[in-house]
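See structure below.
All protein chains but one are shown at their positions in the complex.
Letters are used for the chains, namely A, B and C, taken in the order the chains are written, and counting of residues starts over at 1 for each.
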Amino acid sequence: MGSDSSNTVKEVKSVQSLREATVLFAGDSGDGMQLTGSQFTLATAFAHNDLSTLPDFPAEIRAPAGTTYGVSGYQLHFGSVSVRTPGDEVDLLVAMNPAALKVNLSRVRSGGAIVINENAFKPHNLKLAGYGDVNPLDNEELLRGYQVFKVELSRMTEEALKDHNLDKKVIDRSKNMFALGLALWLYSRPIEPALDWLAQKFSSRPELIKANQHVLKKGFHYGETTEDFIVQYQIPPAELEPGVYRAIRGVESLALGLVAASTKSKLPLFYSSYPITPASDLLHNLSRHKNFGVKTFQAEDEIAAIGATIGASFGGCLGVCATSGPGLTLKAEGIGLAVMMELPMVIVNVQRGGPSTGLPTKTEQSDLLQAMYGRNGEAPLPIIAASTPGDCFHAAYEACRVAVRHMTPVILLADGYVANGSEPWRIPSSKDLKDFHVPFANKPNRKVEGKDTFLPYLRNEDTLARPWAKPGTPGLEHRLGGLEKEHETGSVSYDPENHQFMTTLRANKVKKVAQILPPLDVYGDTEGDLVIIGWGSTQGAIRTAVDRLRDGGLKAGAVQLRNINPLPSDLGSVLSRFDHYLVPELNMGQLVRILRDRFLLPFVKLSKVQGQPFKASEIVDAAILHCKQSS
Amino acid sequence: MGSDSSNTVKEVKSVQSLREATVLFAGDSGDGMQLTGSQFTLATAFAHNDLSTLPDFPAEIRAPAGTTYGVSGYQLHFGSVSVRTPGDEVDLLVAMNPAALKVNLSRVRSGGAIVINENAFKPHNLKLAGYGDVNPLDNEELLRGYQVFKVELSRMTEEALKDHNLDKKVIDRSKNMFALGLALWLYSRPIEPALDWLAQKFSSRPELIKANQHVLKKGFHYGETTEDFIVQYQIPPAELEPGVYRAIRGVESLALGLVAASTKSKLPLFYSSYPITPASDLLHNLSRHKNFGVKTFQAEDEIAAIGATIGASFGGCLGVCATSGPGLTLKAEGIGLAVMMELPMVIVNVQRGGPSTGLPTKTEQSDLLQAMYGRNGEAPLPIIAASTPGDCFHAAYEACRVAVRHMTPVILLADGYVANGSEPWRIPSSKDLKDFHVPFANKPNRKVEGKDTFLPYLRNEDTLARPWAKPGTPGLEHRLGGLEKEHETGSVSYDPENHQFMTTLRANKVKKVAQILPPLDVYGDTEGDLVIIGWGSTQGAIRTAVDRLRDGGLKAGAVQLRNINPLPSDLGSVLSRFDHYLVPELNMGQLVRILRDRFLLPFVKLSKVQGQPFKASEIVDAAILHCKQSS
Amino acid sequence: MPTLPPSKKPTLPPGLGSRRLSPSKPKIDRKAYSSDQDVRWCPGCGDYAILASVQRLMPQLDVKRENVVFISGIGCSSRFPYYMETYGMHSIHGRAPTVATGLKASRPELDVWVVTGDGDALSIGGNHLIHILRRNVNLQILLFNNQIYGLTKGQFSPTSEIGKVTKSSPFGSVSPPFNPISISLGASASFVARTADRDTKHLTQILRRAHAHQGSSFIEIYQNCNIYNDGAFFAFTEKATKPERTIYLEHGKPMLFSNGSKGIRLAGFSPVVFDLEEGHLSSEDAIVYDETSLELAEIVSRMSQQPDMPRPFGVFYREERPTYEQMLQEQVMAVTEKRGQGDLDKLLHAADTWTIS
Partner (left out) sequence: MPTLPPSKKPTLPPGLGSRRLSPSKPKIDRKAYSSDQDVRWCPGCGDYAILASVQRLMPQLDVKRENVVFISGIGCSSRFPYYMETYGMHSIHGRAPTVATGLKASRPELDVWVVTGDGDALSIGGNHLIHILRRNVNLQILLFNNQIYGLTKGQFSPTSEIGKVTKSSPFGSVSPPFNPISISLGASASFVARTADRDTKHLTQILRRAHAHQGSSFIEIYQNCNIYNDGAFFAFTEKATKPERTIYLEHGKPMLFSNGSKGIRLAGFSPVVFDLEEGHLSSEDAIVYDETSLELAEIVSRMSQQPDMPRPFGVFYREERPTYEQMLQEQVMAVTEKRGQGDLDKLLHAADTWTIS
């Protein structure tokens, strides 16, 4: 880094060590906040902190500049301790314009720091943000209790680049690098990863590498030199399990899990999808992995996507498709067909705010009951949920395994939060992944009247799976379809007893999945006052809440359900060891219905539908309230 | 009737009076069994009996003659007492061929009568029916315990028509009239309605009127004259409430209910549908009522049908569409949009056997949870179920009223059994139908900054309905859509609190429907040992079972839920008066899940998925077993 | 050179000069048609120009604002209804034609406009599009074709060219595109036209004619998505290349382009370009465009797939045939006339009845 080295900082500024911190970058959609956030994340990962992120962007592609609905934010929580949520409260807000301040001020903890791009606080922007004629920077009342740093971000960026011979637009766009540099300095993060990344990103345009790197360093140096900032923070490395790590986003992790399942099972991955937020990135990701034999198919709609998945799976491939809520409705009929034909495949649903088009870029967990029951007739299937960005890998892998083992479609539930969020991820070794047995049928399986015959619905007694015979296998020609099938032969049957039998059998097959589930992992106390039951992306907030509750003296535990259908068989005995049951969900209460029905226990729901994940404090409060009320 | 008069019969044969009887006509799809059954029904209705029917036909249009899967049946239960099911056991089976005997023999009660068309028991037919080389008519073992009447139906029909100069096929096709005549005689029914009907049906072909009437009478006389039949039965009129009656099929009744709602509300009925068994008949029915201003639209698929319904409803019409299970999956996304836009409409789902294409011509109740939850996001809506063919009228009327009152889509659940079945129906008078208030908005509803403004999401506090402003109304121009709406203004809003508020509000609006529900009608005992909770078409079997249980000394009651969402508010207090709870459903247990979740009581399910309605005896047995086990 | 068959002589197409149709209209200006919602498209998006043209056109048409309804699906383009101070619906992806059909069939007096994108109309909504066209529901369908999925941030669409590199096709798309004009002609559309966002005069003229047409009017509008597919149509809209690369179809006029220096004639069944300046052939040799000839429309529509051909704009085809809602309404009236207005009590009793007292 030559003479720009920042190694001298610590001598002039006081350095304060923290266990954890939460930073939020917020600005216009066009301000590059998502990039800024991810670069800060990378630097933080390199500093060996644990971390969790929450990107949050508007539904519009480029909402008009300056408006509150055009604000894009990236929140990052990191620490030397285990970090599981993007942070309940913000320690540092970087606000690039008035709208960003307006939208996010309430998230900053009292005493927290706010870095403000002073140059953006002009009358026009103030009006757009709804501040009217009064500049909030002049409003002491409003900003009382915060440490406010007004920085002339835009102007200093211009200054820095005045000799770079770049057009005004380009210059203005680099101001996020100033903010990044400053933030990196504030938390004593290395700037090398960001410098490298810039070099790569603009490899074809050296002038932009130079300019952006220059601004980045200027930001860093600004922190170092200006007297505004008297404290610099340092967050020591977290104690993470030994291993090789990378930062990973949920969608990437999902994609890798699918590729891993395909590689280990030697089943070619056929992925079909119709773009929909927030699932599209999975399509983007997988379409790059063609050299793993992955074929991606952008279908004309979600119905075609599930149809193609069924076709590929009939053909002996690992058929996978992904969508979000509205798309899942359209796949319902096809999934029902797959249930009837008993073909293995994985349907990923990256949930978003509903109903209808709802809040397409916001997170929610409100498709659980749709996943369970959103098909005509009795059409049960296994449901698996991913709890963290890194866990998406394992959940995806597991979904594929279950699908193939039991010859059934599996729904894998993720949500916008887990898919877009990122965390440090210990990279597994391919050889440590569970093996995958794919027993394609290759010969007749029954003598009927002396003739070798293939019965496509003969069962494996253990898994209740029927055989998978792929076209191209001589002698196993057979026909599948959506009409009720006769036991074993698979012929069309309208026989009343057969229908009852097959309906029960299909239900039992799904129940069989519980056989291979590992014992439940109860976080915190394994018996006591309160158990919190969650599923999917709420894991971080729930575990943090359990820590706090235990710190407060409650005997509290938590169970995060990876498998929602079937429920793990030891769930009942875990529950029996607690007095109270709290079920926090980002919906109006869905898992809680399943649990109440199953166990007839007074589970209490905690609902949130605000397009945002839980704060740990919300769960803590609800838990305390509930335990108090009922005792 | 001239010299053919049958008034002399009673003198020569012994006449036995019965309280009730069950007759089953069974033959090839081409044998006209459905017609025979409905004519017998009509005659029975004219004899003022109460009755209930169960038509049962194959999925194929014309399955190959003589096979068991080609058997078409029509079962009819009638009596001087209240009749609520098509009968658990058959007293008289008319079997037109070996396959019909094979399929239905087990339904005949021991001691029951079987009239067999002897001429059809030829080697070819026997083989097709799976009897191999042995004629069951020669198999004493098989037919022991039944009164068997072998009748040369085919031959006698030929004889009767030999001078009529008709071709062989036409002659053969009239043999069902012989069977009908004989059956009418056996139960002392009048033959005039059938004679009139023939005259009408063949009005353009007098030779067929003559021939069929002739054969019908021959059948009647055959009973009278042959010595085979020594007893004739008589079933005295039932004590029905005074009024004007007609026999009505469920689909007809549905159609009339919709037309009635349209007439009373003065909302033009716009009905769109894509044909699907067993809902298509509703389209066929309504498309005849154009002079009521009814417009029917056969859409390109179910998605288009719900879309057109939404369009019509936006336009201020009574939008209705109907489908069956697989079609409901396809409507899910559209229904979610209607929930978000809060437009009134009725979606009729005539359930059939699932999953997937399943058993399209058989009955099942397995779409309840789909109706509840089969949409993305939190999208609650009212669900109403029809319990008998005649009740379809009232359920349809009520569904329309609720939809308009609360500005919400409503799902009306029927099933193949209730839609195809028929019963005597007391015709309501149009003036006795509940009034229908349709408050179209016609002026601005809020002053905003001094300006008259129309807020499309301002609420009626009582119903929580928003105003319905139809295009064409000056000054109320507004936009609807599937994105989350801001309270009152209806503008697009991504605000977290607003989303929580609106989600809760939509849920509360549906709950408000409970306000206008009449107190629950508890059948049988209103407190005691056991309450049976059912919904939809199981009503008849459940009530019959309750009668029998009470005869057996149990204090038993029954509640048939017309409203499943929201549940009636007095259900809890009804339940509290009983010790045991049984929930019979034609599915694997769906209502029972809702009830267990809601009341945390040990409801016990009774599941049947055989494409057939419950027999009362199945419910009686389960009830006794359950009460025994738990005491 | 083929001549027009006698029965199909050019007539003044409806909608041309529609101002004359309503000479005394009071001046309502564009603002009356602008809603209070902030327009949220990206700065520079082609959608703005289309919106402005529509808002300016509406007051000139012979309709009351309260009778106007805009219905859209999902996509950037489908935000359109929010910005129009008329009745409107932003429905679900691909289904706008179904909603519009239900609305128009039940309320024929309304003036209904469908706004849709290339993904909305031709990917997920392809079926509804061809069905509304065959039924000939009387409304206008504005397909904003930007050859990309805008709202979902840049995947290839059913009109994207083969080989297109996008987020979902990093090595190039392998799906050949639809030709929207050919599809709609194949589906028996009764009015088929193409125009572009940047040529607001032509756009307005085409919209006016579409509005005057009785039946489904299908208008493909080339629209620039400056974020994900910038410049896709610049060859046809920018001054430098436009004369060479476009040809404007005008009923009864010879098919000429390049400022009249080139023409299109038929060789066999295929259109070919000829140069008037070479002197062998004159404008007499050019095809005289006949917008009532379905065969000619189909021939000309295929020029869009040939890179060496100028791209045709204007009205490809127009046919007068009964509208769906008109036939439906007539049937209702005919049945009512024959049977009399329905009487509910009579209907309830319309079966064999008996009385129990």
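Simple rule for what comes next: a residue touches a chain if its C-beta (ideal position, glycine included) is under 8 Å from a C-beta of that chain, and two chains touch if they have at least 3 such contacts.
Just so you know, these numbers come straight off a predicted model, no measurement behind them.
Although it is not drawn, the missing chain touches A, B, C when the whole complex is taken into account.
Of the candidate positions B:T296, B:T309 or B:S387, contact with the unshown chain belongs to B:T296. When you scan A:P136, A:G219, A:G482 or A:G557 for touch with the missing chain, the hit is A:G482. Screening A:V170, A:L458, A:V492 or A:L575 for touch with the missing chain picks out A:V492.
Listed residues B:T67, B:S313, B:S422 or B:S491: the one in touch with the omitted chain is B:T67.
For the options C:L139, C:A187 or C:I206, the residue in contact with the chain missing from this view is C:A187. When you scan C:R135, C:K167 or C:K262 for touch with the missing chain, the hit is C:R135.
Residues touching the missing chain, restricted to chain A, are 42, 45-46, 48, 193, 237, 240-248, 256, 259-260, 263-264, 268, 270, 272, 289-295, 297, 299-301, 303-317, 319, 333-334, 336-337, 341, 427-430, 470-483, 491-492 (touch as defined at the top).
Counting over the whole complex, chain B has residues 60-65, 67, 69, 274-277, 280, 283-284, 287-288, 290, 296, 298, 300-302, 326, 356-357 touching the chain that is not drawn. Contact between chain C and the absent chain runs through residues 2-5, 8, 124-127, 130-131, 134-136, 158, 171-172, 174-179, 182-188, 266-270, 290, 293-296, 298-299, 302, 321, 324, 327-328, 331, 334-335.
Operating definition for what follows: only the chains that are shown with their structure count from here on.
Annotation: 45 Å between the Cα-based centres of chain B and chain C. Averaged Cα coordinates give chain A a centre that lies 46 Å from the centre of chain B. The set of chain A residues that touch two or more partner chains comprises 69, 326, 356-357.
Listed for chain C are residues 74, 90, 92, each touching two or more other chains.
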